[in-house]
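Pasting a structure here, questions to come.
Note that one protein chain is taken out, while the other chains of the complex remain in position.
This part shows chain A:
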Amino acid sequence: MKWVSQDIEMYLKSKEYVDTIVLPLLPVSLGNDVKQSVAMSEFISLLSIQLERQFRGRLIMLPGFSYLKGNSEDKLVSDLKEWEKELYAKDFTHVFYLTSDSFWKAVENKLDGGLIWLPSLPLEHMDENYRTSILEDQVKQLLSLFLQKWQSAE
């Protein structure tokens, strides 16, 4: 379900079926690596749309968590930990983070939620058809990952 009124209405009606929440992590930087951080955020936003379409009945796709790339490691981790605490407190059994920023891969073991890290692809150079099929392929691979997590919890 997307973060829009209509979908959240549906969520409130069928809460018992929704146990997963996904938070895209979007880096923002206006320094030298501005292009890179834009590419990462763009890729993850597009991917999250496809992912939401596939699993809309069981997960909520949150609006992205955007953070300044220049912040210190401690601050970023503790900020995200706060999100994590809130999400788990609200009865979501599965919390996933979706990102292209390799920073999070390095601190993965400090997080309780599952981190899905995918290197960003230069989608801006592709034409529409190719882009969609690539994203769908990526989602297909994520599908098994989600299923595994869900099954292991049952």
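Simple rule for what comes next: contacts are C-beta pairs under 8 Å (C-beta built on N, C-alpha and C of every residue); 3 or more make two chains touch, one makes a residue touch a chain; residues count from 1.
Just so it is clear, contacts and distances are computed from a predicted model.
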Missing subunit (named according to UniProt) among the choices "Carbon-monoxide dehydrogenase medium subunit", "Menaquinol-cytochrome c reductase iron-sulfur subunit", "Sugar ABC transporter permease" or "Dihydrolipoamide acetyltransferase": "Menaquinol-cytochrome c reductase iron-sulfur subunit"
Chain not shown: contacting residue from A:29, A:54 or A:138: A:54
Footprint left on chain A by the chain that the document does not show: 10, 14, 17-18, 53-58, 128, 132, 143, 146-147
